[in-house]
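Omission of a single protein chain aside, the complex is shown with its protein chains in their original locations.
Our next item is subunit A:
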Amino acid sequence: MIEIKTLATGSKGNCYYITDGYTPLLLEAGIKFRDIQRKLNFQTRDIKGCLITHEHKDHCMGVPDVLKAGITCYLSKGTKDELGIEHHRLKVVENKKQFQIGTWTILPFDVQHDVSEPFGFLLVNSAGDKLLFATDTYYIKYRFKDITHLMVECNYSQKILDENILSGRTPKVLRKRLMRSHFSLENVKEFLKANDLSKLQEIWLLHLSDSNSNEEQFRQEVAELTGKMIYIP
C-alpha cells in the first residue's frame, strides 16, 4: 500500500510525499521547506530521504533547507555539480545502480531532459509495491514490469500546443524546447501502451502545463486507454 501526497506540482514547484507506512520519502524539493512542513502538518521528522531528479529550481530549490532539516537528498553527480552545494547529507547515486532507503529499494535511471544528468526513479517496497516516478523527460527509454503506481509527467498536448502556437498564445521558440524536454500526452500514451499495466493501480499525471494542457481531456484520454484510477493533482 503506497500513499501519495502532492505538495506541489507544475512549473512553480514540484514536491511529492510518498510512504508505504514504514518509510516516508520526498520526491523532489521544489518548494520551500517551510511549505513542505506546513503541508505535512509539521510531521516531517520521519522522512527518511528525498530524491531529486534534476537541477531546475522547480525541482530543487528547497534542497538546502531539506538538508538542514536532517533529510538526506539523493541525486546524480551531474545534478550535484550543477547545484554547487556540498553537504554531508547530499548523496550522489549512479545511473542504474540501485540503493536502499529503509523499506524502499530504489533504482535511478536516465531520462531525457535538457539538463546535466536527469534521473527518474523506480521504487519497490518490501510489500512488493512498485512505483515509477518520471518527470521532466520527453520520452522514457525503458519499459518496466509490474508497476503498481505510476507517477509520470504529462506536460502538454501536441495538439493544444500547436493551436496555441498558431494563435500566438505560446511563443514559437517554446515549442522546440518543450518538444525536447517535456512529456506530451501523446508520448505518455505511447509509453503506457508499451508497458505491461496489468498490476497498475494508480496513474498520477504530474506537471501539467498551465496553458498547453487540458486536465479533463488528459484524464479522459488516459482513462480510455488504461481503465485505471487516474489522479491529476
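As a convention for this text, a residue touches a chain if its C-beta (ideal position, glycine included) is under 8 Å from a C-beta of that chain, and two chains touch if they have at least 3 such contacts; residues count from 1.
One rule holds for everything that comes next: contacts and distances are computed from a predicted model.
Only one chain is not pictured, and the protein name UniProt records for it, out of "Membrane protein", "FAD-binding protein", "Recombination protein RecT" or "Ferredoxin", is "Recombination protein RecT". Touch with the chain that is not drawn comes from one residue among A:Ser11, A:Gln37 or A:Thr105, which is A:Thr105. The omitted chain makes contact with just one of the residues A:Lys48, A:His87, A:Lys159 or A:Arg219: A:Lys48. Taking the complete complex into account, A:Asn125 is the one of A:Asn14, A:Asn125, A:Ser157 or A:Thr170 that touches the chain left out. Think of the hidden chain as still there; on subunit A it touches residues 21-23, 46, 48, 72, 91-94, 96-100, 102-103, 105, 107, 109, 122, 124-128, 130, 138-145, 176-177, 179-180, 187, 190-191, 194-195.
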